[in-house]
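All protein chains but one are shown at their positions in the complex.
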Amino acid sequence: MFFLQSLLSGILTGGVYALAGIGMSLVFGVMNISNFAHGDLMMLGMYLAYFAFTLLHIDPYISLLLIIPTAFLFGFIVEKVFIHRIISHPHQNQILLTIGLGLIMSNTALLAFTSDPKILTTSYSSSAVHILGGISLSVPLLLSFTITCGITGILFLFLSKTTTGLALWATSQNREAAQLMGINVAKMSAIAFGLGTALAATAGALIAPTYYIHPMAGHTFLLKAFTICVLGGLGSVVGAGVGGIIIGIVESMSSTYLSSDWKDVVVFIIFLVVLLLRPQGLLGKKGEQ
Amino acid sequence: MIQHLLHINHVSKHFGGNVAVSDISFSVDEKQIFGLIGPNGAGKTTLFNCISGFYPVTSGDIIFDNKTINNLRPDEVCHLGMARTWQRVKPLGSLTVLENVMIGAFSITNTTREAEEIAMEQLQLVGLTDFSKKSAGSLSIGLKKKLELARVLATHPKMLLLDEICGGLNHTETDTILAIIRDVRYKGATIVFIEHDMKAVTAVCDWIVVLNSGEKLAEGTPEVITRNPDVIAAYLGGGHNA
Amino acid sequence: MLNIKNLNAGYGEMPVLKNISITIAEGEIVSVVGSNGAGKSTLLKAISGLIKSKGIITYNNESLQALPAHAIVQRGIIHVPEGRKIFPEMSVIENLIMGGFLQRTDRKENMEKVFTLFPKLADRRNQLGGTMSGGEQQMLAIGRGLMGNPKLLLLDEPSLGLSPLFTEVVFTAIQTINKSGVTVLLVEQNVYQSLNISNRGYVIEIGSIVLTGTGEELLNNQDVKKAFLGM
Partner (left out) sequence: MKQIILIAVIAGIAALLPFVIGDSPYFIGVLISVLMMAALSSAWNILGGYAGQYSFGHAAYFGSGAYTTMILISKFNFNPLVSMVAGIIVACIIALITGSIVFRLRGHYFGLASIAVAEIVRLSALNFDFTGGAQGILLTDVTLWGLDLNSKIPFYYGMLLVLVLTLGITLYLRTSKTGFYLQAIREDQDAAASLGINLSFYKNKALLISAALTSVLGSLYAVYIRFIDTSAVLDLRLSIEIILTAIIGGVGTLWGPVLGAVLLVPLAEILRSNVIGDALVKHGVVSETSGLGVFLKENLAHAHVLVYGIITVVCILYLPKGILGFFRRVK
């Protein structure tokens, strides 16, 4: 019973992680950039949901309709103003630039919203449904998971069925060949970063009802998102989805059977083991060498 | 007595399902200038990467100076006395020309002063003395190739593997490089020479092996090779004999 | 149609092409032959806007150098790159759709044309590009190029690494494409076959044009042989 409870709540949390991981993987795939501001973009999503709820009285799940386009636009602009200038720079400069942008975001939030954690309490925040006798599943997690599945599905259809989606995917496979198809790769990069931002913010909004909201909240998720991406193979959208679920389950299992204090350590150890044994990720294909 | 310095024994290299080099055997004698030629994609550079320790071979043996070197790292191969250059030159861009060559020299000395002396000698040999204080990244392609040559010579190798050392050079530059190579051989080194351009190869090589699609197509003296119809077909496109 | 004059181009500070001049008239097949590292691919990359160049490149009297790569594609100059560079995780159909990224209205029609030219691609329409053989990938790369309604097709070493059989198929296809009204600039190491199907040819050596003439003239020119075999 414990096992099943642990497994199911792991999968539910993992769904939201997957969303964060997919956003990061998309950016990595199309632009070949490790986005260290990803966690802070999630944090912005949390605050957007919080203020939509407290100021405009919009349910956090409904507010996604506002958050997604706002975040997309924000990401698109950030790419056009900053990121595109360093797209062919060495990795470490890209990492440092996104770290700098992340610092600006989190510390602006600190100035504007102070470091006091905010709590978004909805009428159903602590309610749970019970299935199969003893297993209880939190309603907000269940809702988040359902929305995550919906968004992932829509994203997948977008990437595989629309011409723009295919063009994004083509750019991530071979940037030069994409240029030769007449694809404006600079625009694709901005779209990818916009989408990545929208996905991060969505993940943030989805966890807002179950987490403390504070300016530094993104940092925990940043490293998790990286772990998920590497697990699934950097740049693989499907891989990130699977990676997210795996990390959710690993965390939940380590909390149940080890201690919740050590769950992050377990995650990082898995991360290093994967890097050493299968650097292309669990689902990634083996490269040239 | 002539002795095989390098012996390639049924070497194959696969990448996944792709066969890049297939069951190749040949031997290089001491003090020979040995040419390894073939059209694009024939497997020449892959074979070089296997010999110099960058790729593990899929099967077969590589024996250098009576030692099997298949499983050695590149730096270990270098310390046995085999040094290579790169088809796409790899200057250590932000270091000076002199410092680049000193890096090579450090494989035979531990002191900076000696390394500098050895490096200056090599720079003089290839004619780069005037450029010693310039940054390596700023050189023209012709000078970069000379720099690569000086850098490997500074390791005092028994055998030099030169990967398209004349590629992209004009005739004068090519002639200078070929003269240096002859000089180096005269001083006792053995040279294996990959070249796409047959002119350079036929001008200096004692013996040539031709690769095509990962297999050995022919082997012999330059005169024999240039008359071989298979070789001509491989180079100029199949079907026609002119 | 395409007029190149005193073109200089390279990577970073490393010049590869030195004062190259080439003209291509509508309806021609023109080959540029030369050995590895002579600058053939660089020439095509300069035309299609992948790298910056100095000198003159005009297409129907419009300078191409200020245009980004995707705008050059829009004008009907399609570059089929060396090494094929198909999208490995996409199916044949998806690769072709990408080729017609800017030509969405004629997509169906163009795809039919590609399948007629290379029936093998029709059989494999749902196979992933990365799992195909070299020859099939080359057909796909050319087919993908045709999806963009080319007026001028730039082909970079289409016979590279192909068996003689596939080479034959590819060269026949190039002639068929040309007969349908597409001008072709072919860059090759396979001197005989490419000159054989070309109206005119250029021999490039170390970044400069050293010989030019009709395909036939060059085929019978001893200097060409000398340039390649050093005899």
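Which chain is which? They are A, B and C, in the order written, and residues in each are numbered from 1.
Rule of thumb we're sticking to: contacts are C-beta pairs under 8 Å (C-beta built on N, C-alpha and C of every residue); 3 or more make two chains touch, one makes a residue touch a chain.
Because the structure is predicted, anything quoted here is derived from the model rather than measured.
Of the chains on view, those touched by the hidden chain across the whole complex are A, B. Touch with the chain that is not drawn comes from one residue among A:Ala20, A:Ala71, A:Leu101 or A:Ile207, which is A:Leu101.
The residue from B:His7, B:His79, B:Lys134 or B:Arg185 that touches the chain not shown here is B:His79. Interface note for the absent chain: among A:Ala71, A:Met188, A:Ala203 or A:Leu234, the touching residue is A:Leu234. Residues 28, 34, 82, 85-86, 89, 91-93, 95-97, 99-104, 106-108, 110-111, 114-115, 219, 223, 226-227, 230, 234, 259, 261-262, 264-265, 268-269, 271-272, 275-276, 279 of chain A touch the missing chain (whole complex, contact as defined above). Mapped onto chain B, the interface with the missing chain covers residues 52-54, 73-76, 78-79, 83-84, 86, 90-95, 99, 102-104, 106-107, 110-112, 115, 151-152, 155.
The rule is simple: only the chains that are shown with their structure count from here on.
Farthest from chain B, judged by the mean position of CA atoms in each chain, is A. Each chain gets a centre from its C-alpha atoms; the one nearest the centre of all protein C-alpha atoms is C.
Each chain gets a centre from the mean of its Cα atoms; for chain A and chain C, those two points are 41 Å apart. Distance between chain centres (mean CA atoms), chain A to chain B: 49 Å. Contact residues on chain A toward chain C in their complex (touch as defined above): 163, 166-167, 169-170, 173-174, 176-186, 285. Across the interface of their complex, chain B is touched by residues 13-16, 35-37, 157, 159-161, 164, 167, 188-194, 196, 206-207, 219, 225, 228-231 of chain C. Only residues 39-41, 138, 140-141, 164, 167-170, 196-203, 213, 226, 232, 235-240, 242 of chain B touch chain C when the two sit together in their complex.
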